[in-house]
Structure formats: C-alpha cells, structure tokens
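Chains shown are a subset, placed as in the full complex.
Think of it as A, B, C and D in the order they're written, each chain with its own count starting at 1.
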Amino acid sequence: MISVSGLSKSFKMEGGNSVLALSPMDHHIPEGAFVSIVGPSGCGKSTFLRLVAGLEDASGGTIDLATGAIRRPVGFVFQDAVLLPWKSVRDNIRFPLDTSGVKRAAGNARVQELIDLVGLTGFEDALPKQLSGGMRQRAAIARALADDPPILLMDEPFSAVDLLTRETLNDELLKIWQQTGKTILLVTHSVEEAAYLGSEIMVMSPRPGRLKKTYSVDLPYPRTPDTKALPGYHALVSDLRRDLRDTE
Amino acid sequence: MLRVLRPMAEYGVALLLLIAAWWYASGPMEMPRYLLPSPQATMATLWSMLLSGELLPHLWFTLRNILLGLAIGAGTGIVGAYALYKLPRLATLLDGPLVVFQTAPKIALAPLFVVWFGLGLTAKLVLIFSLVFFPVLVGALAGFRGIDSRMHDIAKLLKLNPFQRFWRIDMMAALPGIFVGLKIGAVQALVGAVLAEWISGSDGLGYLMTYAGATYKTPLLFGAVLLTSTLGIVLHAALTILESRLLAWKVQDGR
Amino acid sequence: ATDKVTMQIDGAAVPFYAPLYAGVEQGFFADQDIEVEFIYAGASDILTNIAAGNVQFGFPNGDAVVAAVANGLPVKVVHTTYQRGIGALLAKADSGIETYADLKGKTVAVSSLGSPNYLQLQVGLKKAGLTLDDIKLEVVSTGAIVQALQSDQVDAIVFSELRKYNLEGAGVPVTMILSNDFLPSFGNVVVTSDKLLASDPDLVKRFTNAVTASYEWVIDGHVADALDISFEKYTPTWIDQKALLTTAFENSFVASVWQSDLTKEKGLGAADMDAWQANADTLKEYGVIDVAPKATDFVVDPSDIGK
Amino acid sequence: MLKRGLAGLLLITVLWGGGVLLFDVPEYLLPGPLTVLSRLAFLNANAGLMGHVQVTLIEIFWGFLVGLLAGVMTAVVFVRLPITERLATPLILLLQTAPKIAIAPLLLLWLGLGPAPKIVLIAIVTFFPVMTGMVSGLRFVNKSYLDLAQVLKLSPWQRFVHIELPAALPTVFAGATVATTLAMTAAVIGELMGANKGLGYLLSAGQENADTASVIGIVLVLSLMGWLFYEVFEALRRRMESRFSDV
C-alpha cells in the first residue's frame, strides 16, 4: 500500500524563483497494484517516483509505504540506467545481492537467470561502456529485480528497448507481478503499454505537474497478446490518447 | 552573499578556537615562553610591527612571491598536463624525469638554487615554481584523463579547433582535478616562498622567521607563522569559493 | 649504572668535532659511566631542546647561548670549550680586501641578521669608520654562503674561520680577519639546562670531565688519531681533506681556540667571566638582545659544578 | 613502465653531463654525473649509504601510510559533515604552512628523538594532498550513483567502498602521487631537525662541507626512491583505474 497525501515538490532555480514539479497530490495505491503512469514530458512523473523512493524530500505532504521493517522496500529502474561504470554487467546486477549479504553461490544462479531473462547472455563480463543503450537499460531492469523488493518503481524502463524485447519484457513483468504480488509503478510514454500492463493508470499533466485523472483498468488477467484485441483495451488506449492530447 | 559569509564566519570561529587553545596552553597550562609564547605577546609584537610600518613590506613581499610563483607554476602545470594528456608519447618519455625532478627534496636544493640563480627574485620564483608545478600538473592530468568521453564526441562532431576544445570543453570538464592541484599547489607556494626567504634575503615572512628563530624572539616567530598560515587560509578560502562558483553545475543539490 | 645522555651538536657531523668522537671511541665518556649519543641541529633549536628537556647537553656557539639566556631560556654553559669565537671575515685573496675598511662599496653576506656574525660585521665596520650603509648586505643561508663567495655573487662573507680551510682545499686562497680580535666571543660550548645542573650536578660534572679528557687527549699530540677516528666512523666524506684539517686543527684549534692562558691555569673549559660579560654587553649594545644577562648567572666554570 | 622512465632519465643525464662539459661548469656549482656517481660510490663504501637509505625508507613508509589513511578518513568526515571541514581547515592549513623547522622543537618535545617525529612530519605533509583529492572526489561523485546507494539502502560503509571510493579514485591517486613526492622532502626536513641517521643527516653533513657532489648525489638517491614510490603508485592506479574507469 502506498498512501500519498498532499504530496508536493518544488525545485529552486537559479535566480531564486522555483518550479513546481508536483502540485499537491492525494492518492492511494493498494498493495499489489500495477500502476502505469503516463503524462507529457516534464509533468513530474520521475519526480513522483523519486519522492516515493525517498530520493527527494517532499516540499509538502506525506508518503506512507507501509512496508514495515523491510530494509529495502523499493527497487528502482532509473530513467537513464545508472550502472556503476566500474562493475561488469554481472556485478552490477548482483550488486543488490552482494550488499545484502546473499551468498555468492545462491546469488550467481539468480543473477544468471536474470541475465537470460533480459537477453544479455554472453555479455556477463562486459562493462557498461561496452553496451548499447538498450542493453544498459536491460541490465538496470535486471538489477532492480535482483533482490525481489515488494515495491518496484520503473521510470521508462523499456524506452530504449526494441519492440520484440519490449513485448517479451512486458510479459515477463506481468508474470513476475502476478506470481509475487509486488506493487509496481511504471512510467511510460506508450499508452498501449500503459493499458496492457496496468491495473490502474495515472494520467498526469504539466505546468504545474499534477495528477489529472486515474483509470481503474478492468481488463482481465492474465493478459496476453490476445488482450490487445479486446474492445476495452482499444477504448482505454484511445481514452488515454485523448487525455494526453488535450493539455488543457 | 550569505553563501560566502557563512564559511568565512566558520573559518573565523575555528581560528578563534585555535587561539583559545593556544592561550590556554601558554597561559593556564604554563608552556614555557620559549616553546610557546602567549597569543597576547604574539599579537602585541605583530601590532607594534604593523604600527612601525615594518610588517606590511614583509607581508607584501611574501604574498607577491606566492602569487607570482603560483600563477607561473599553475599556468605551466595546466599547459604541461594538457600536453602530456594530448601526447601520450611525450608522457611516457617525460614521466620519469618529471617525477625525479619533483621528488628531489627542494629543501636540499634550495641553497643550490641560490648559487645557480643568484640572490635575487629569480631563485625564489624558481623554488616556488618547482613546488607548485607538479601538484597542479598531476591534478590537472587526472582531471583531463577523467573527462567523459562523450564530451570528446561533441568536440569532434563540432570540429572544434584545438583552442576552442581546450577552453570550452577540456578545461571545464577537468576543473575538479585542476582545483585539487591548485589547492595543494597554493599550500606548496606558501611553503616555497617561506623556504626561499629562509635561505637568502632579508625580506618576507620567511626571513622574519629565521631572524626571530635565531634571536629567540618567539612571539615574532609565532606571529610570522600565524601570518603565513593566515595567508594560506585566505588563499585556500579564495580557491574554495572560486571552485564552488565554477563548479556549481557539478555540486549536487541538497548535499 | 651507566647514564645514557644525548648531546645535540651545532650543524652537522663534521671532523671539527673529532675530539668528541674520539672521546667516545677512546672510552673517556665510558670512564665517567656515560653513554652519549650525538645528534645535530641548528644552535637555536639546540638551546630550545635543552630548555624543554628534549636533550641533556648541547654544543652550540657561545653567542647563541647568550641570546637564549637573554630571552629567558633556562640554560647554562658548563664548559667553555672554545675559548674564543671562530667568526671571521673571509674574502677571496685576489679581491683586494685586506681590512674592514676595504669593504666600502662591496657586497657582504651573513647567514642571518640574527647571527653573531652580523654583529661582528657591524662592529668591524664601525671600528673601520664605516656603517652598514657603506656596503651592500646580503643574507644567504649556511648551505649556500660559501658557494656564494666562490661564485663571486658576494665579495666577502662573515662566517666561520673554519671555512677558510674548505675554500683553500677547493683551490680558492682567501684572506681572513678574525672577529675575536676586536670582539670577544666564544665558539662551541657545552650547555645544559638549569634543571639538570641542579638535580644531577654529578652527571654534569662527569660529562664535563669526559669532554675535558677528550680534548686533552687530542691536544696531547693525537690530532691525527682523532681525525682518523672521525673519518672512520663519523665523517667519512672528509677523508680526502685530512691534510687541510690537520693544519686547521694545529694552527687554529690546538693553538688558540681550545686553549688560552686561562685554561693553562684552570684547565680546559674554564670560564673567563669577564670575557663572557663583555660579549653579553656588546650583544646588548648592538641591539641583538634587550637586556644583557649577568655572566655569572649562566656560565659555570667546570671546576665549580656541584659546589 | 620502468624502462621508459629510464630512457627519459638517461636523456636527462646525458644532457646534464654534456652541459657540464660544454660550459665547463665548476664543480662547486654543478658537478657532472660521473663525479656525483663516484661520490655516491664513495659514500656507499665509507658512510654506509644503504643503512641511511633504509632508515629513511622506513620512516617514509610509515609516515606515508599514516598520512594516507588519515587523509582518506578525514575527507570522508569532511564531506559528510561539511561544518567539520570549515572548522578544521584553518588548523590543517596551519600545520601545512607552518615551516616544519619552526615546529620541530615542539614535535621533539612531544614525540622524543626517535623516528616518531619524522614519521609524524611525513604524515602531516602527505595527509593534505590525499585529503584534498579525496574531498574533491567525494564531493563530485555523480549524483545518480548516490541515488542508487540510497535506493539500495547501503550502509555508509558499503556506500563508501562500492561507490564513493571507486568514483573518487582518480583524484585520490592524483593527491597520493603528489604526496609521495612531498614525503621525500618531509623525510629530509625531519632528519635535518635532529638525527644521526638517514639521508637527511648525510645531506646536512654534505652541505656543511660545501660538498655539492654529495648533496646532489643524495638528492638523486632520494629522487630515485621517490620515483620508485611513484611507479608503485602509478601501477596501482592503472590497475584500479582500468577497473574503475568512468564511462
């Protein structure tokens, strides 16, 4: 459960005036929800995720994650990968495990599984600078999944990834979500992806960034490529498209 | 403005604390005067020298040498680092001699510098230069070598001429490293200036120290040491302020 | 039991201190149940270290001691080893400088404006009817002053007369005017702290005995032996200058530095209180020190130790 | 590594020897390489050069180690608690700029006549460059990496080892490289202020004798020692950097 009340964030700019990146927002995300977040560039999506992860201090309001005493409540896929340049792909992915005391042997199996999942087999020992943009992003996704956090925050995880990989990863993510009951927040610019994945969709709008609308998606699970043939899916996609078109 | 004033105030507080500890050691703790004069005596000596007009010429002499030496050393250090960075062949050849030249203890060579370069300003500047050059070179080299390769992509794409590339990309990107070198270099310049005056001449804070040391004028000795350190602190603070100005884009918000 | 003490010597390990080295090797210190270690530093550091209790004995020059005492350092001379000063004006023989009067318009270097040599220069000039304004004064540190004369950066230096032998060894004939001739002073003397002298006069006494015995042995025809000991263990780099050093020892040290009329009467290290007082008064007169200490307050004749 | 350095050194030596011959430089100003070498051989045979080298090396090793560790740790504290930096900086600069010869009697008073004051002196001078490099490295760590650290709720120690240290390595090594060279000078100063062993002691004896060949020879030995230290450090840096290089 993620409970957000009165949450706002403004950034100081040069010269003293400030930008309101997120105007006060109240929202409640039930445990186990899969929330897709869409909205135009600069509307505060990343800021919202970073606030939830505790990476920014809120200018106002509160967030309650209700994850109890878990050390790492959230996993985060950053918008720009953020791999440690001095570690190989394998070591980057294993990093969350290494730093929480998981045994090497146990970790290795898990890491190899993830590497295969994101299609980086053969690049285990490559350094981040030796990867393509999409490969870096996939490594970052694998890292976020490594230690199985109850909440997963993903900031445009698939934007640099090709169609096929994207679809595969979409389905994998759905499977993981259904198996584990994680709460997932995923930012995307693709309304199709938002509709296909989300149990709920947050539409945000800019200047100042705020929550414009939320959809509860009642497309059935498990979702499969067949879902995309459902009329409800198409209706939702065109609703979302319209929401994004009229920026007031 | 406040951003500048606050650190200055904190530096000031630190100095006051230091002087308080000093006062305690020389007063209540009764360290003998020839080991540690009281701050009052030290200040009184400095004050009377200031009033008699003796102090400022010494102070200015040292400061001028420091600034001159630092400027020359830093300039050549940065340019030298850039040359080594751009010409790895040169770097492999010059690495050894440079380090050997640098690790040669200047205190041992300083008397020879006097013999080689005469009793005037040259020997002093050579000494300061020899101390400043290397830290700046090494710092700048680390800075240049650490430049994000994507910055080079931009330079290459825009076909920047070497001059543009140096000023607009490489210098900016290497600034953190350069400042590391400059801060160490500034302290070295100070040490060098004092050492130079220690070896020859009858001007400057370093000279005051030798004179005071030889004649057991410990208040003057400590006064000169204190002034030297104050110069160092001012120099360091100026560099830090400059750094935080020039590197504002790099310093993280909220840290 | 044997007392372990440290003696800090002015400058560096040089053969001029051969009698002390010989004293150790010949067992004169052991005879007194003393085991001594020598370390080196500048005169003012030595006196500060003695006052602070870092070392037990020092071997600085006499003027430094007077200045230290005048500035309140609790130290005492317990053995006036060098009966006279060894400061001197040195100039290249071909420079035409024969007397202080010839310095007019010349460049003269001293090692520090706080040094006794600077004072000697002033007094010498004054006696010749000149002042500092008539010459060009340079300050050049110990490590460079001889080379500065050699390379003609300066015309003359006021420094230790012993450098005459260095220069002549390097093929540079020099003229020399001894400062002691017009200004009484003292070269190296044994110094200890007030505290040690009060708390363990016996140790101090034994130490001066050992020093006296060492110097006596050298004076009694063992210059060459002492130098050999020094070359062997303490100052090997000087070995090629043995001839020069022998001359220096015989002509200066044995002849007129270590011995004087007074020592013939009272033994080596005897204190000429009047000379000490004259020295202190002159230092005061020329403003090197603010108050002239009383010689009897800081100089002790070795024969009086413990009395 | 060593080979190319030697090539450069050889070049300089030839220039030096040639210059001395060509301009007929008198020996008291600048003796030629051969004179210096034979003087060193003499020192080795008669003055136990190696023993002095060993004494100085050991002092440098310990002093450098202490200075390095202190520098790194202080930098961490400074960056975590910026106010400590501003409070301590004047004291640190005082220690750095105060002529070591002026504080020597105090050091002897507190630490005795043995190697301790020399080691402390070396530590003092090596401390500053290392600290400066480390502070800069830490301060300019890419913000994204710190975000990652926070998401992974790394302990301060984990954050230091896995993120800050690797990110700060280039500037720390720059500082440490400078420190190796400063350590040489400090060792000499330490031995000048009261010793009867070590290269600084030999050096002062040479100066006293106006023995330029000895002075230059000993300076050369010290430089070569410094160069060795530097090469060890460079090798380390290269190894670390190939692992930790940014982007």
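Note that contacts are C-beta pairs under 8 Å (C-beta built on N, C-alpha and C of every residue); 3 or more make two chains touch, one makes a residue touch a chain.
Note that the structure is a prediction, hence the values are computed from the model and not measured.
Enquirer: In the whole complex, which copy numbers belong to the chains shown here?
Expert: Per chain kind, the total copies in the file amount to A x2, B x1, C x1, D x1.
Methods note: only the chains that are shown with their structure count from here on.
Enquirer: Can you list every chain in contact with both subunit A and subunit B?
Expert: D
Enquirer: Farthest chain from subunit B, going by mean C-alpha coordinates, please.
Expert: In terms of C-alpha centroids, the chain at the greatest distance from subunit B is A.
Enquirer: List the centre-to-centre spacing of subunit B and subunit C in whole Å, with centres computed as mean CA coordinates.
Expert: Whole-Å distance between the two chain centres: 38.
Enquirer: With chain centres defined as C-alpha means, what is the inter-centre distance between subunit B and subunit D in Å?
Expert: 17
Enquirer: Please compute the C-alpha centroid of subunit A, do the same for subunit D, then give the distance between them in whole Å.
Expert: One centre to the other, that is 49 Å.
Enquirer: Which subunit C residues reach two or more other chains?
Expert: 48, 52, 142-143, 147, 151, in rising order.
Enquirer: Would you mind listing the residues of subunit D that make contact with two or more other chains?
Expert: Residues 28-29, 101, 105, 109, 192, 207, 212, 246-247.
Enquirer: For subunit D, which residues are in contact with subunit A within the complex?
Expert: Contact set of subunit D toward subunit A: 144-145, 147-148, 150-154, 158, 162-163, 166, 243-247.
Enquirer: For subunit D, which residues count as touching subunit B in their complex?
Expert: Result: residues 4-9, 11-12, 28-30, 83, 86-91, 93-94, 96-99, 101-102, 105-106, 109, 128-129, 132-133, 136, 139-140, 143, 146, 170-171, 173-175, 177-178, 180-182, 184-185, 187-189, 192, 203, 207, 212, 215-216, 218-220, 222-227, 229-230, 246-247 of subunit D touch subunit B.
Enquirer: Looking at the complex, which residues from subunit C come into contact with subunit B?
Expert: The touching residues are 42-44, 47-48, 51-52, 64, 67-68, 70-73, 112-115, 137-144, 147-148, 151, 153-154, 288-289.
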